[in-house]
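Just dropping this structure here.
As you look at this complex, bear in mind that one protein chain is not there, while each of the others sits in place.
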Amino acid sequence: MKKHVPLALFVVIVMGLPVLLKNPYYIGALVFVGIYSLITISLSLVLGYAGQISLGHAAFYGIGAYTSGLLTTRWHVSPWFALACSMVITGILAYAIGKPVLKLRGHYLAMATLGLGEIVYIFFNSAVDLTAGPSGFGQIPRLAIGGLVFKDDIRFYYLVWFTVAVLLALVLNIINSRIGRALRSIHGSETAANAMGVNTASYKIQIFVFSAVISAVAGGYYAHFVTFISPTTFDANTSILLVTMVIVGGMSNVWGAVLGAALLGTLPEYLRRFGDYDILVYGAIMMVIMMFAPGGLVSLAGLVKQKFVGNLSREPAA
Amino acid sequence: MHSFSITLQYIFTGIAVGSIYAMVALGFNIIYNCTGIINFAQGEFVMLGGMFMITLTTTWKLPSLVAFPIAVALVVLVGVGFERIAIHPLKSPSVLVLIMITIAGSILIKGVAMFAWGKEPCYLPHFSSETPINFLGATILPQNLWILGCLAAVVIVLAWFFNRTLVGKAMRACAHNRDAARLVGINVKQMVTLSFALSAAIGAVAGIVITPIILMDYQRGAMLALKGFGAAILGGLGSGPGAVVAGLLIGVLESLGAGYISSHYKDAIALVVLLGVLFIRPAGLLGSAEIQRLKKF
Partner (left out) sequence: MKRILAAAAIMCLLVSGIAFAQAVAPEPIKIGAVFAVTGPASKLGEPERNTVKMIEAEVNAAGGIKGRPIEIIVEDDGGVEANTVNAVKKLITNDKVIAIVGPTTSGASLAVKPIAEENSVPLVSCAAAEKIVNPVAKWVFKTPQKDSDAAIRIFENMKSKGISKIAIITSSDGFGSTGREQLKKHSPALGIEIVADETYAPADTDMTAQLTKIKASEAQAVINWSVVPGQVIVAKNMRQLGMTIPLYQSHGFGNPKNIQACGEAGEGIIFPAGRLLIVDELGADSKQKAVLAKYKADYQAKYPNDQVSTFGGHAYDALWLVLNAIKAVGPDKAKIRDYIENTKGFVGTGGIFNFSAEDHCGLDKSAFEMQTVKGGKFVALSSVKEEVKAKK
């Protein structure tokens, strides 16, 4: 029962935040954090647990957004069905891509995924007849359940964060299952894992496809929330930003992925007061975190816990 | 235009563009060999080289021959400073953390450059005349020859440095096995600093020679870094000859792709070839899969 405590706490915080904040601007910014969190949580499985770097996740995010956006605006498919289609299409593509790419290692894998992301980005830009090219397209319909349209920020906030909570529950289960143990063994040593009879290739591809499909959901949410998409949202910078969120948050732990998305997703808003200097402060904050907390933000939480909780638990014994 | 001249023109263009990719790739390799990381700030070194050269020649009115070494020295200073402040103090950092630090470094350098030189592209005159040279119906600019010359010079100096000097050999030892190098008395941390100095210098040279052709602004480095990274990977990380061959190859592929297939997809064509090569040779054209296995990441 105890292992459900963090998740329950998370749900309470997420439910309570809008009551405290009220302001639609903050809520809107938190919607983007939720969208990023979906990707970073699933990416942390690939990166932190399976130890496979992907610098191309913006491509899956983009394919999700474009599939959902195009199906609803061009062919007037219902948004939910379009979202489902985008998950299936992204899943198939991720499988086809992942099969050969995941055989690569380290920097080679990084370049290959970066390259694939670029190819998808070039496709969004160049297939003008299909995607409307670099200028993008708008008037994407909003999601709705029956008569309830996810029109204002607050409704979308609950939708996104509900999805995040479900995903977290799912991922926490995966981590503590057979698959989770297999993934960690790949991170440790792939050769050893193979020797122990773990079918590493199969697990790697499963988790890669899973995270791609979740990224597609995030993309679909983005498309239906902003109602306008253009290729720049899904370029290599976004891929790098997503990986940065995972690492800054702390990739040894899924909660780190949420923390990283929350910090780097809202940082541009905090930094507004710095005007032009925001880019310098942003870089400096990132550098300081990585230099002094190489384990990411969650490792800081770990330190605090050691200091306080550790002391507390020791006291009775003394 | 004769179809032969056209093809020749594409190849000339590709070599001119590719020699820059090759230089950036060489910079990546030197740091990679010493540390096992990809330095995401490599593109910023290129940008700074061009920017310093512009300030020295246009604002300070220094003659190019004097400005050139000063600009390179300034970028080396930035490279060493970055390494000393952000990388040197860390104890046994992981490869991913180091990469993140270089990303943060590139954001910071870019930001400072934005304030120092403004947002508009800056311009540098060509080293010699701008009159194109005609060769069998295809043309090339004297500046392109300067670029090729610089690439050749960089390659020769590096070959001499790594094969003939003690320091160079020590750096190669670090590349092969850091622990063994430490055991024989090589100061590995100093070698890391030196690798940053060296690759900053190469980046600066690349930046200085291309600025007359491409103009320079504070965000120009990112794209060059991306292409250079592609070249370093295609050639096989850590392999000097690989970087040169792959850089030129990517340049020529882009140019031929734009000419004969579609300019809309020219970058994608080069990337597809890169991926194709990796699927057949997972350690790049001239990289060694054996060495790859020894690396941490």
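Just a few scattered comments:
Letters A and B mark the chains as written, and numbering starts fresh at 1 in each.
In this text, contacts are C-beta pairs under 8 Å (C-beta built on N, C-alpha and C of every residue); 3 or more make two chains touch, one makes a residue touch a chain.
Fair warning: this is a prediction, and the values are worked out from it, not measured in the lab.
Among B:Thr55, B:Ser94 or B:Thr139, the one in contact with the hidden chain is B:Thr139.
Screening B:Glu44, B:Glu83 or B:Asp217 against the full complex identifies B:Asp217 as the residue touching the chain left out.
Although one chain is not drawn, the whole complex shows that of A:Thr113, A:Ser185, A:Thr200 or A:Thr233 it is A:Thr233 that touches it.
Residues of subunit B that touch the chain left out of view are 1, 6, 9-10, 12-14, 16-17, 20, 114, 118-121, 123, 125, 130, 132, 134, 139-141, 210, 213-215, 217, 219-220, 222-224, 254-256, 258-259, 263-264, 266-267. Counting over the whole complex, subunit A has residues 23-25, 28-29, 32, 125-126, 128, 133-136, 138, 153, 222, 226-228, 230, 232-233, 268-269, 272, 275-276, 278-279 touching the chain that is not drawn.
Everything that follows uses one rule, which is that only the chains that are shown with their structure count from here on.
Mean C-alpha positions place subunit A and subunit B at a centre distance of 32 Å. For subunit A in complex with subunit B, the touching residues are 53, 100-101, 103-108, 110-112, 114-116, 118-119, 122-123, 125-126, 236, 240, 244, 247-248, 251, 276-277, 279-280, 282-284, 286-287, 290-291, 294.
Interface residues of subunit B facing subunit A in the complex, by the touch rule stated above, are 32, 38, 86, 89-90, 93-97, 100-101, 103-105, 107-108, 110-112, 114-115, 226, 229-230, 233, 237, 264-265, 267-268, 271-272, 274-275, 278-279, 282-284, 292, 295, 297.
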